[in-house]
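Missing here is one protein chain; the remaining ones are kept as they sit in the complex.
The chains carry the letters A, B and C, assigned in the order they are written, with residues numbered from 1 in each.
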Amino acid sequence: MFNNGASNLAEGVDKAFAFIFITALIFIVAITAFMIWTVVRYRRSKNKEAAQFTGSVKLEIIWTVIPTIIVLIMFWYGWMGFREMRRVPEDALEITAIGRIWEWEFDYGNGKLSKTLVVPINQPVKLNLVSEDYNHSLFIPAFRVKEDVVPGYDNFLWFEPTFLGEYDILCTEYCGLLHYDMVTLARVVEQEEYETWLTDLEATGNIPDHPGLAVLKKNACLACHSLEGVKLVGPAFDGVFGTERIIVDESGNEKTILVDADYIKKSVYEPNAEIVKGYGKNLMQSYDKLVSEEEIAQIVEYLKDLK
Amino acid sequence: MKNGEKPHISSYTSHAIVLIALLALTFITVFVSEINFGAFSVGVALIVASVKAVTVLTYFMHLKFENRFTVWMVSGVFIVFALVIVITFIDYLLR
Amino acid sequence: MGKQDTYSHISYLEHKGRFKGIMSWLTSTDHKKIGLMYLYAIVVFFFVAAVLGVLMRIEKMNPGPDIMDAQTYNGIFTLHGVIMIFIVVIPGIAAVFGNFFLPIMIGAKDVAFPKLNLFSWYVYIIGAILGVLSQFAGDGPPDTGWTFYVPYAANSSTNVIFALTAAFVLGFSSILTGLNFIVTIHRLRAPGMTFFKMPLFPWSLYATAWIQILATPIVGITLLMVIAERVLHIGFFDPALGGDPLLFQHLFWIYSHPAVYVMILPAMGVVTEIFPTFSQKPVFGYGAIAISSLAIAVVGYFVWGHHMFTTGISYWSRWFFSFLTFIVAVPSAIKVFNWISTMYGGSIQMRPPLLYAISFIFLFLIGGFTGLTLGALATNVHVHDTSFVVAHFHYIIFGGMGFAFFAAMHYWFPKIYGRMYSDKMAYIAWGILFVGFNVLYFPLFILGLQGMPRRYFDYLPEYHNGHLISSIGAFITFTGLILMIGNLIYHRRRGVVAPSNPYQGVTLEWQIESPPTHENFETIPVIQNPPYLFKKTEK
Partner (left out) sequence: MTNTSPGHTHQIDSETGKMGMWLFLFTELFLFGGLFLAYAVLRNTHSEGFHKAAAELDIFIGTINTVVLLMSSMTVAMSITALQKDNKRLAIRLLLATIFLAGVFMVNKYFEWSHKFEHHLWPGSEVYLNLERSEITFYGLYYMMTGLHALHVIIGAILLVVTIFRIKAGVQHSGHYVLLENSALYWHLVDLIWIFLFPLLYLIT
């Protein structure tokens, strides 16, 4: 294909593609050439009288049977390439890939979490796919693997990287606003390098978060609200509590209000009622089903301390 | 009616008989559902329901006296629907 | 029974109903006027959606935000998809040319239920208006993509309900049209016209109508379920409430795959009419073409799962759907071979409709074979939800159904309006359109193979070149389309007066006046011969 396959599965995919592509090329060129030839050869100025035959059972059978055989071969190639993708070797390294709006996270067990995928070369890797909210899809073009990350389903994929390097990981199931930005890297490294990397990886997953931060993480608020003063989709969270804001209410009037517990609650339950000036409407959805009042209180506690 | 052919007129009694049969089937399912057949209870209930449905179709809905094509259509449609269910379950049962 | 009308030689365009002016159209139950009303509505909506398409291309000319933000982009491709699929191509050929020519081609004076026919047009307009309203009313443009995948569609804060209702209402209109056509074909064929003496365009409409009737209700109820889910938080699909997100995809594609054959079958019917006429030769393999339409309809009903190969459906389910997907390709192949054999040995007159029909085959081949790439399990894993898919369906919908639509417009234009368009302009427009089309969509295949996902507002720098070329193609296409439509609009009133049979066609529509009279036929013809007989049988 157009970039070299960097996993063991690429061969099956590329073979199926090559067969279909070549067949297609032959048929498309042949049929187009035939059409052009007939149109020229039998043009009215040269061929006044049209022949009047109406069909031929023999030809009909030929062009039913031959395409049937060809498509069955295509099907077979496709199936063979695919069969590999579902046969996970026993010794595969298992990593959990978590998809949430709009980031990937890879759980190496024991609380070791990483935003990029690092895997050793020539080692089968099985990714268990977990979604925390909507449908996502984990796609690594260079490895020719893709599988949807569907909430409530235990999907998986596996591959054995065969070349060192860095490869894109993309999300290919539409998941809302920053779907296009749900991109990260897969790094294929030598076995030793992998081991040192894993040892050095801090087990952040084991340190309990502030309960408020846990709520923010669980609901992927941080996809839009940074904790470090950066403006993402929504305003940054640090230092908001207790400051003044200009907001635009539903009838378009501007008001200055103080950020307090009630305002935060309202922002979460009815985000469109009062929009912070300078931000778009309808970007943030209501969380009234997802975040309880208790959890809001925890968020408020957390934001109070966040300076 | 076309070609002056006479429409079939079903008698009142035949309708009454059909009703009695349908009621009998209803009571049978209700009764059977009290006994637990385990996994089969769904099957039994659905079979009885299908029998009832066919009865309604043939007698009340006059399929028995319609032209051939209507009968074909109706059966075809039910087959298509059954296939849709079966094919969907290739996914769910073999997962 | 009833009073006997005297036949008047006034064309349907001038025929006076109870009302005058625009009301005479809006209240007319004449299938021809209804067909034209669909045409005008569809053309308008096509422009709207096409402009949205061009906006997307401008945005993607360069990486990074250029003329819009991500939310707007998501709204735009959703509206583009919803309009194009539900408002433009699904009614498309069937509602426009089917309405206009089906009764004429089978020797009837109208469809079986003319009032219902008018009613479906109103339902269609209501649906279309709802679709447009979704942009303005409530909480902002829906941003789910035309596929409305749950859980996202159940949670998005935008105005999804409007779009869902619109699709539901439009589906209802489509069902009623299909119902009307089936009954018309069964009950109103001219005396002597058996099923196998019926022209092939009606045949394709017949197969289409069955799909419309048996598939559309499923998506209807599915959309209602999503609405219920949003309004009442019923847990059908949302896993947070115990639902099953893949169930939604099954239900959605049970309709939406067959729907793609609703788009393409009438298109195939159109070109099947065009090849014999311009070759002055009976269609090759009449029976095979007729039966393959039904085969596509029947088998095509059961392949929906090929849109779900990577969602985690069971191994054997993937196997089964892939297998059937390849099987449906065979009847399409049969048709292609029969079309090209129809030209072989003919006396071919090259005119714009034939040119469009030939380019239809070319583009359909590319779209079809890339469909096979998508249908093979291994390759699907790589190209699913990349711009390869986008290129596939633009080739097969715009290149296939779209070009067939243009072919039909040129072919039947003299019959509809009684005027001729300019052939020269039509060729120039075709040239620009054809080149632009390929420049626009071919790069998307390559991008997709490199891994460019679809529905991406922005992209990684390595994909820049392809996007740039594609965007340039959009402008070329735009020019070509404007020329083509302009040519037709201009000559609608000002063209040379057309004879009743400018291309020496033999099907019934060419045996009556141009434009047809209100009653279509002075006397209902009695059919003795097969439909495509260019020379007398007695030698």
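Here is the rule we go by: a residue touches a chain if its C-beta (ideal position, glycine included) is under 8 Å from a C-beta of that chain, and two chains touch if they have at least 3 such contacts.
This one's a predicted model, so the numbers in the text were calculated from it and none came from an experiment.
Taking every chain of the complex into account, the chain not shown here touches B, C. Checked against the full complex, the one of C:Val44, C:Ile67 or C:Ile221 touching the unshown chain is C:Ile221. Within the entire complex, the positions of subunit C that touch the omitted partner chain are 1-5, 29-30, 109-110, 112-116, 175, 179-180, 182-183, 186-187, 213-218, 220-222, 224-225, 228, 231-236, 241-244, 247, 250-251, 254, 518-520. Residues of subunit B that touch the chain left out of the display are 1-2, 7, 9-12, 15-16, 18-19, 22-23, 26, 29-30, 33, 41-42, 45-46, 48-49, 52-53, 56-57, 59-61, 67, 70, 73-74, 77, 81, 84-85, 88-89, 92-93.
We take it that only the chains that are shown with their structure count from here on.
If you compare A-C with B-C, the chain pair joined by more contacting C-beta pairs is A-C.
Along subunit C, residues 246, 315 each make contact with two or more other chains. Those residues of subunit B that touch subunit C in the complex are listed here as 69, 77, 80, 83-84, 87-88, 90-95. Listed in rising order, the residues of subunit A touching subunit C in the complex are 1-3, 12-13, 15-17, 20-21, 23-24, 27-28, 31-32, 34-35, 38-39, 42-44, 47-56, 59-60, 63-64, 67-68, 71-72, 74-75, 77-82, 85-86, 133-135, 137, 139, 141-142, 144-148, 150-153, 155, 168, 170-181, 183, 271-272, 280-286, 289-290.
Subunit C contributes residues 69-71, 74, 139-140, 143-145, 149, 151-152, 155-158, 233, 239-240, 244-246, 279-288, 310-312, 315, 318-319, 322-323, 326-327, 329-330, 333-334, 336-338, 340-341, 343-350, 354, 358, 361-362, 365-366, 369-370, 372-373, 375-382, 384-386, 446, 449-451, 453-460, 532, 534-535 to its touches with subunit A in the complex.
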